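The other protein chains are all here in position, but one chain of the complex has been omitted.
Up next is chain A:
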């Protein structure tokens, strides 16, 4: 009976582990790149309503919480914008430095007068 109980326990554990792997496969988490991106998009869409449902279930005042923003973020676009901003700032930096130097010198001269 101990051996039978041990086998039964192993079968239960194997079933749970197999179910977890199957659910992950079925949701497209272990597939190609497009499937993974699609799964992330579905999760992002499902997150705000789920948070709202949980807060209303727990009983928190939803009015005090800010509206949950829609997560629509493109890392490549953000990176490109960041690079463009930095490079344009660097390109105008010498001109701006000259302007500020002239203004600063004029201010000091006016102070000294």
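Following the convention adopted for this analysis, a residue touches a chain if its C-beta (ideal position, glycine included) is under 8 Å from a C-beta of that chain, and two chains touch if they have at least 3 such contacts; residues count from 1.
Everything that follows uses one rule, which is that contacts and distances are computed from a predicted model.
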Tell me the UniProt name of the left-out chain, picking from "MICOS complex subunit MIC10", "Trafficking protein particle complex subunit", "Pyruvate dehydrogenase E1 component subunit alpha" or "U3 small nucleolar RNA-associated protein 14 homolog A isoform X1". "MICOS complex subunit MIC10"
Of A:56, A:80 or A:101, the residue that touches the missing chain is A:80
Please give every residue of chain A in contact with the chain that is not shown. 13, 16-17, 20-21, 24, 29-34, 36-37, 39-41, 74-77, 80
